[in-house]
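All protein chains of the complex are present and in place, except for one that has been dropped.
By written order: A, B and C. Residues from 1 in each chain.
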Amino acid sequence: MFRKVLIANRGEIAVRVMRTLREMGIGTVAVYSDPDRTALHVRMADEAAHVGPGPSSESYLRMDRIIEAAKRFGADAIHPGYGFLSENADFAEACEDAGIVFIGPSVAAIRAMGSKTAARKTAMAAGAPVVPGTAEPVGVEGLRAFAREHGFPVLLKAVAGGGGKGMRRVDCEADLESALRDAASEAERAFSSAEVYVEKLIERPRHIEVQILGDRHGNMVHLGERECSIQRRHQKVIEECPSPLVEATPGMREAMGQAAIRAAQAAGYYNAGTVEFLVDQDSRYYFLEMNTRLQVEHPVTELVTGVDLVRLQVEIAAGARLPFTQEQVAWRGSAVECRVYAEDPYNDFLPYPGLITRLRRPSGPGIRLDDGVYRGWVVPMEYDPLLAKLAVWGETRELAIERMLRALGEFDVAGIRTNLGFFRQILEEPQFRAGKLHTGYIEEVFGKRCAPEPPAEYAVVAALVAALHTAAGKSAAVPTAAPAASAWRESGRSERLR
Amino acid sequence: MFRKVLIANRGEIAVRVMRTLREMGIGTVAVYSDPDRTALHVRMADEAAHVGPGPSSESYLRMDRIIEAAKRFGADAIHPGYGFLSENADFAEACEDAGIVFIGPSVAAIRAMGSKTAARKTAMAAGAPVVPGTAEPVGVEGLRAFAREHGFPVLLKAVAGGGGKGMRRVDCEADLESALRDAASEAERAFSSAEVYVEKLIERPRHIEVQILGDRHGNMVHLGERECSIQRRHQKVIEECPSPLVEATPGMREAMGQAAIRAAQAAGYYNAGTVEFLVDQDSRYYFLEMNTRLQVEHPVTELVTGVDLVRLQVEIAAGARLPFTQEQVAWRGSAVECRVYAEDPYNDFLPYPGLITRLRRPSGPGIRLDDGVYRGWVVPMEYDPLLAKLAVWGETRELAIERMLRALGEFDVAGIRTNLGFFRQILEEPQFRAGKLHTGYIEEVFGKRCAPEPPAEYAVVAALVAALHTAAGKSAAVPTAAPAASAWRESGRSERLR
Amino acid sequence: MKLTLEINGRAEEIEILSGAPECRFKLGAEPARDALVEIAEPGVYSVLLDGRSYDVYVEDAPGGGLVVDLNGHHFEIQARDPRAWSRNAAGQGGSAVQSVLSPMPGKIVRVLVAAGDDVVKGQAIIVVEAMKMQNELKAARAGKVLSLTAKEGATVAAGELLATIE
Partner (left out) sequence: MKLTLEINGRAEEIEILSGAPECRFKLGAEPARDALVEIAEPGVYSVLLDGRSYDVYVEDAPGGGLVVDLNGHHFEIQARDPRAWSRNAAGQGGSAVQSVLSPMPGKIVRVLVAAGDDVVKGQAIIVVEAMKMQNELKAARAGKVLSLTAKEGATVAAGELLATIE
């Protein structure tokens, strides 16, 4: 087993990985950029290496500095977390070249799954269903033929594309030609290539993904699915295990799980990975892409299956065999996770970095909190707005949701804005409760996104406290060692109010 | 189902019960004494009723005031927690008379199990093994006969006894007569009754208890055992589920579970209860007593079985049937709980109430924290020193212990003293790791109870920080809104050090 | 003691008839009510009103006034002593000047106009970035850039004035 592991990441995932490493008796090396000098992952690590200034490109994405730090501190392995260099095959290769174990899949598997089109071909070859499409450039005639075969709506995409540029939805044959013209010219402007291909458009799809886990000896299992349909700006905000759809559909988990395993094995995959599927309204699933790393939302799978995915990642990277078979994987109850972001849900989900002036965390039965922040810390504006992942477990989905609502009520963050209140609104929606989810859910159901109206009595209480607080003077905001019960009396401030 | 429940308790257990009630959509009414006005359970409740001054006898033990509060606030039921009035049959009866449901067993069952000798008879009648003894007054001849039959050592106990008075351990026949004389005269002095009986003395016993759960329709299951052998001053400090002994002994869980069910059913028991056993060094178990309420250490059972005991208590009290059978009870992994007390483990475990000046809670995978305190709160000197219960779950006992050590390392409380560091010492002991436990373990292994020596480098770091802190002046201890990264620069204090 | 509060923009009169912890107060023309109020932690008040328990968090707002949080609900409150009360706030409002405010805390990555420039409706004025997200601030209507305080590379707070357009 490794003696020391460098975690090439920051925030909650760096903290989460360190926790397991500590439980394994393995030393931890953090890396940090200037604004992260006092970040929680640095404070919690055994050792810490500075890797550059704020911008990721000059710190967390600097392979050379990270590998140099690993060597200097004598780390045997690097855990990349998610994001940053985690799906960078060159980084994995550079680790290997430096004699440091990359805790993840092989370089070849990252390459095979790293390109969306290559992954699609791998998945197809392995017999996994993919969204019908040409994946090759298409003209008007080809487009017309495709639409006739698969039906409308279809989606035009730039071959060289990304970021939504050169994309056009087409709903009927009459719009075909003009849409192709528009898409091609937009693609030409954006990517200097007018090539466009076509895919069947899946309306109101669910996003459901399968966790797989394989060792370097050819064994592979799936750990079931996660439902990740609740998204804002194409980013997941609520995830569940199991998916209410899959749970209700006999055989679906095993079929998707086997499809995921086939696709991963076709790429010679090992370690933890996630195969993402789109699921249409008839419960047909289509391979979307594979994430060749630990997923943000892995805790819901851990809560339901009882495994520690990070421990298994580390053990597998060290050469261990999978300690269980597919038959031994068992699912118990239901888990839900909310991604707590520093953002304003009532102002277009705009980010809201800054000083955390107050932080009260939920606890008690069935709560798991993975966070990377603390009171008094300045959430930097350079990185992702993810502050914490609040996950809960319950015997059933209904109980898990009730528990999440309870936990959200105990969670208080001030100084910055968060989406905590927004989660309470979603979780109380009948359609969410019924498990009728799709990736456009938030747009559709919370189009207006207003903060809920407080009960009238709350305004009375707020007014009373504001008056007392104002009268007591600002000094009341300064912590004091006076016993709580006598805070008024000792301060003598109460008198001023008469 | 109930609309509103009053919780006739305080501290962590009041908070824990409220959490489940909130998840069930049931309103919560707290009760509080003067020093508990701003206690966490009051802050978290929907409603709160004052029931008197600090001493329990004038507040939390005042049945009249508690029942009056329940009526005034319109509570349909009362949850008694543990301690205080939870095993008081008169209170349960008074609730019934007031038309309020007592969330617990019947009045008759509390009476039957409330007296240790009555409980012993009930258990014997039900065929549960009890510690061999006469339970009736005995003379020299009877004593000699008993010792010959059961072997030494034996324990003499005053029939009217309690608190250790009139107790004598006898190790050999030669000491018999004088020991009986001493015990009888001590008993005479203490209780005005010289009557003494004899029991077989169980040396180095384990304390293992079985959680049972029954409905009002005659169904009863057991939820397995908890190992509670790690005690100081006859109070549990670490509990586990499963017991390492029971887990390693085929058939033992089922045999103990059935013995517990028989004893409980003999008393017409329903709702949650715990049957405590002493287990000798040959793994023979003996009925000790029954606790007719929720146990402090119930979270370890919840973590391993996945049930919410408080929810089931409430549902059963409302008339529901047990929602599962014995065959459906499943145990997964291993859970350990540490009772975090406000006490000084290195000064005879003396209590240490006072202001909590700093509080950092552990979190991450596999952690459950049930606490009733917060930073800035004064832990009152009137009540139990229990601050929090830190429980962890792991796939195996070994992994759970490693996780607990990790969690203890993340747990920081200042202002008062706690036993957090002491737990780390116990959990690192090879004998504890091997599961070789008995109720005298702490006395035996930690007779000296010294705080561990810090590594030399720690003293260097402490010196450096103390010097910088002193130089920076006490104002540095006052929270400020200045961004952390620039705290030095903004304060300009760094300059003074040059 | 009487205070005029502006709660989420609405004015309320409150009179404290007797101080904490056993507090009697009158809100507007409502009858007097009694509450038990304690300081649990600095900035955290425990209020019992008609037996109901409220955990209330108070902070100074960055722009003055208070932010009060109560069970996930957010109140922005300005407190004024009636003697100090003036209607100067009402003086703002109907101005013809368009203010360009930063919608979030962040960094100014681009300033696309100069003071004195004419802009058309919807024209991008400034780009603010935070947490890998860029936000283009646009002119709400046509006009001339009056002032431009935004500087490329500068860090700005939410609601900070970056430019004015006439």
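In this text, a residue touches a chain if its C-beta (ideal position, glycine included) is under 8 Å from a C-beta of that chain, and two chains touch if they have at least 3 such contacts.
This one's a predicted model, so the numbers in the text were calculated from it and none came from an experiment.
Engineer: As a test of the contact rule: which chains in view would the missing one touch?
Structural biologist: A, B
Engineer: Touching the absent chain in the whole complex: find that residue among A:R3, A:R43 or A:R233.
Structural biologist: Only one listed residue reaches the unshown chain, and that is A:R43.
Engineer: Identify the residue among B:A183, B:A342 or B:L369 that touches the chain left out of the display.
Structural biologist: Spelled out, the listed residue whose C-beta touches the missing chain is B:A342.
Engineer: Looking at A:G224, A:G257 or A:G376, which makes contact with the chain not pictured?
Structural biologist: Final answer for the missing-chain contact: A:G376.
Engineer: Which positions on chain B touch the chain that was left off?
Structural biologist: Given the touch definition above, chain B has residues 342-344, 347-348, 350-354, 357-358, 381-385, 408-409, 412, 414-415, 420-421, 424, 451-452, 454, 457-471, 474, 476-480, 484-485, 487-488, 494-498 touching the missing chain.
Engineer: For chain A, which residues lie in contact with the unshown chain of the complex?
Structural biologist: 30, 37-38, 42-49, 72-73, 374-377
Operating definition for what follows: only the chains that are shown with their structure count from here on.
Engineer: For the interfaces A-C and B-C, which has the higher count of C-beta pairs in contact?
Structural biologist: Of the two interfaces, A-C and B-C, more C-beta pairs touch across A-C.
Engineer: Measuring between Cα centroids, what's the chain most distant from chain C?
Structural biologist: Result for the farthest chain: B.
Engineer: Whole-Å distance, chain A centre to chain B centre, using C-alpha means?
Structural biologist: For chain A versus chain B, the centre distance works out to 39 Å.
Engineer: Where the centres are mean C-alpha positions, what is the separation of chain A from chain C, in Å?
Structural biologist: 32
Engineer: When the centre of a chain is set as the mean of its C-alpha atoms, what distance in Å lies between chain B and chain C?
Structural biologist: Using C-alpha averages as centres, the distance is 48 Å.
Engineer: Could you list the positions in chain A whose residues touch two or more of the other chains?
Structural biologist: As it turns out, chain A has residues touching two or more other chains at 357, 409, 478-479, 484-485.
Engineer: Using the touch definition from the top, which residues of chain C touch two or more other chains?
Structural biologist: 21, 38-42, 52 - these are the residues of chain C that touch more than one other chain.
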